[in-house]
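Missing here: one protein chain of the complex. Every other protein chain is in place.
Per-chain numbering from 1; labels A and B assigned in written order.
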């Protein structure tokens, strides 16, 4: 109960933080306010939308809670209003983004589990929920998704998901596992940012393909 | 009844006009005919497809009416055949595009309303129907969507949607509201093109994000 509420609160925090980073990405390309609002909404809500479409899980969560679109728009307006100062909050955003990633991953795993899907799909659903919004944001900004070349991010989501879903499969308490998996994922993400840990790169230079 | 038929006729006009602009966008990147036909179909039908997927509204309208794909392909062939002369019709296209935008917005609002969604989702469904096709076209052309930086377009769709759905909520007649909202949206769009009205831009130049 207590954990469920915590997760809900943190997932709103994630939506606000992601909406603001989406708005800043729009601002870096000098988009107008329409672009800013759309980038904010897509970044914050795109991952869960893709998960729900893939799992046939309707109504989409923002269709059921339209005020979430008001929340992402308000967050985008805040990003515009405080753009001059916001870069000083870089570390705060990295922390909020990391908290959001692990919390939203757990939410995504739960959605797939409640639909009766096996562990592999639950972990994948968690990763899509946590990561796909940023991928769509980068496509709309006409760049190769950062997810494919930056510090551990999708990997953090997968580790969090495996710990969480694996713990549930082993019969542990959902609340305990959520906190343990989130803490482990959060630590891994923050260490990865601090020490620039990334997955190895695959460099292929032949002409073909 | 009369209004419903008018809306249907104008929404086919919109599909033809959008398919032709999609074909021209493909031609500007020297795509082959396959690319031209796909861009035409995606530009004309992409918005309604995205709305239907988000709202779980099946079968998709072009799955139910496959001849629409013949219509977009015929429009693309016409764009190829008359490419030399078509730029003289720029003003005609701007008008048809604007008529299409407001009419298709109203169609999108109606779909969401018939599914029982609240006003905010109906307005959003109208905007997605009117605007998302062009966004996917621009992504397939590897450029940042024009929607995020040009004259009022998504805003016109939202204004049209709010007037229409708001009027229905207040108990006005659907036919009257459709005509009133379409006229207001059309005027706003044409004024925006004429006087280059756009939303303010958000320019963010810091390195971060």
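Just so it is clear, a residue touches a chain if its C-beta (ideal position, glycine included) is under 8 Å from a C-beta of that chain, and two chains touch if they have at least 3 such contacts.
A quick note: this is a predicted structure, and the numbers were derived from the prediction, not measured.
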item	value
Selected from A:9, A:81, A:144 or A:191 as touching the chain missing from the view	A:144
Identified contact with the non-displayed chain, of B:7, B:26 or B:75	B:26
Hidden partner chain, touching residue among A:9, A:120 or A:187	A:120
Of B:74, B:139 or B:190, the residue in touch with the unshown chain	B:139
For subunit B, the residues touching the chain missing from this view	21, 23-36, 38-39, 49, 53, 58-60, 63, 66-67, 69-70, 80, 83, 86-87, 90, 93, 139-142
Subunit A, residues in touch with the chain not shown (by the definition above)	53-56, 117-118, 120-121, 124, 135, 139, 142-145, 147-149, 153-155, 198-209
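Keep in mind that, in the parts below, only the chains that are shown with their structure count from here on.
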item	value
Inter-chain centre distance, subunit A versus subunit B - centres from mean C-alpha coordinates, in Å	30
